[in-house]
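All protein chains of the complex are present and in place, except for one that has been dropped.
By letter and in written order, the chains are A and B; residue numbering begins at 1 in each of them.
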Amino acid sequence: MSSVLVLDDVHVRYGGSHVLQGVSFEVPATGVTALLGRNGVGKTTTLKAVLGLAPRTGSVLLRERDIVREPTHRIVAGGIGYVPEDREVFGGLTVEENLRLVGPAEGADAAIVRELFPDLVQRRTQRAGTLSGGQQQMVALARVLLRENDLLLVDEPTKGLAPKLVTEVADVLARVAESTPVLLVEQNLPLVRRIADTVVVLDAGRVVHRGDARELVEDQALTQELLGVSMRREGAA
Amino acid sequence: MTRPTPATLLRVGLPLLLLAVLAYLPYVPASIPGLLPGRINGPGSMQLLATCLVFAGFALSYDVLFGRTGLLSFGHALFVAAGSYLLTVSLSTWSLPLPVAILAALGGTTMLALVVGGVALRVGGIAFAMVTLAFAQAASIIVLRDPGGVTGGEEGKALNRDAVPSILVGVQNAPYRYWLALAFVTVAFVLVRLLVRSRAGHAMAAVRENEGRAAVLGLTTYRVKLLAIVVGSFLGGLGGVVHALVLGGSSPSLTSAEFTLSLLVMVVLGGAGSTWGAVLGGFLYHYADARLVEAGGSGVFDVLPDTLRAVLSQPLFILGAFFVVVVYFAPSGLTGLGGRLIRKTGAS
Partner (left out) sequence: MSTFLLIVVTGLGLGALYFLAASGLSLIYGLMGVLNFAHGAFMTAGAYAAWVTMTRLPSSMGVGLRLLVAVVVALLVGAIVGVVVEVVLIRPLYRHHIQQVLVTVGLSLAAVAAVQGIWGADPRAVARPEVMTGTVGLLGARIPVDRFVYLAVALALFGGLLALLRYTRLGLVIRAGVENRTMVEALGIDVQRTFTIVFGLGGAVAALAGVLFSQYAGSVSPGQGGSLLIYAFIVVVIGGMGSLTGTAVAAFAVGLVQQLANYYAVSGVGDLSVVLLLALVLLARPSSLKGATA
């Protein structure tokens, strides 16, 4: 099976702290790959390292092209869509302006956007800063789906959302993953089990586990050991 | 009794040795052609060296703000000029005796620093730089308007020669003015060293490194910064007093935007946050400024095309361009350059 993204021995250092200590894994060209780990192990940093938003060394191949020396905007323009951890929509801009920023809607997913987010079409002229958290998340998702992507990096899209919205976001991701591979950072294990195919688990800046998503989530002892949690009957996704 | 380690010997011994050498210079009749005008102990050289030392002191005083506390102030010239003008004006216009005039100048400068610093610190960072420049400009306007004829406008204000000891007046007494300048740098040097090691100095360093964290640690950063401004301004005002005594008056160039910027240039050239860096930067800056004027007039650039010669004959052009180069290639200044080169070869 071919991989859309290959990380090999990626290191990130912030000043004196060595946050990623040789991370290596591959993201298959289809489906959802979940990146898991306890708080502060370096999941967000891994995504940022791919995007050039964190100072990194090592090799990062996107469709076999080494992007480790490229500036962020070129990496993204080269086919990566990024939905950051705290949404980071532009609060002072309207919904429409937020979407327009990525350029004219042309991607295959553009139609999906209109279909999936009817709410946003209605709120076109509202300032994004005045949207609810869930609506902001939709804007953050929609603005990357408007473009053709080789890969999506999505960082904790359900953080702080009500259960109904969590399901909605999961639906969107599952739908998008039919055509575009997704690397998803997520704490919600039921959601991971529902939509992810493979998992990569980080601990203290290193990959400690790789494998099938369902197998990991259903192995209580292993999730307890790797993530410090086991899947209880919380939010059914 | 503890025996002094070699490091302390070096730290205390080296400055003392240098001080002794500098203090002895007025007895050295040799001449260094090209470097100094005439004999070392001749009036030309003595006056030049004295002014260079005063500038070294100015740089030390500014480094308390910029290098030690991280305050980018464009208004430090205000306090130097205040010291200088308060002295000359109190001597001539108000006919105060010299000691009282000096106290008035220092007191006035310190008060001014409290007020101006207090207001300007309402904003931080880049805005602080802009605001301080505006305040310094106000001083320039006042001095040039010459209210009631006290500041002398563009001409500047001459020192009332009858009010100062005769030993400081006249061409033949240049060595005494040189020693005065040397004494000023020494005082400034020692005071800055003591300040840096004191609790206040540590607080300043904390503010410089990370203002947010310093605030979390319970430091009232506003007060720390105000203290830095007041101490720096006091030293700057003292420098202004000495400058007036050494040069025989106050000049409006002390209030110019160019001068206030040149203080920044001196400190960065030498190495911000380093006592030796400031001393070296201030000294060399004035030396280069003075000597480049002569180089421009002496015809060394005559072989060059007219326009280029005209540009190069401006010391500020050369100093400004050199400054840009230093910011790029030696961000820690001349004193930091050595250390940086060593680190670089070690790392690669």
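The criterion applied here is as follows: contacts are C-beta pairs under 8 Å (C-beta built on N, C-alpha and C of every residue); 3 or more make two chains touch, one makes a residue touch a chain.
These numbers were taken from a predicted model, which means no experiment stands behind them.
Though it is not drawn, the left-out chain touches A, B in the full complex. The residue touching the chain not shown here, chosen from B:166, B:210 or B:314, is B:314. Between the chain not shown and the residues B:119, B:167 or B:190, the one that touches is B:119. One chain of the complex is left out; on subunit B, the residues touching it are 72, 119-120, 122-123, 125-127, 129-131, 133-135, 137-138, 141-142, 145, 257-258, 261-262, 264-265, 268, 307, 310-321, 323-324, 327-328, 331. In the full complex, subunit A makes contact with the omitted chain through residues 51, 53, 71-74, 76-77, 82, 84, 88, 90-93, 97, 100-102, 143-144, 147.
Quick note on the criterion: only the chains that are shown with their structure count from here on.
Each chain gets a centre from the mean of its Cα atoms; for subunit A and subunit B, those two points are 55 Å apart.
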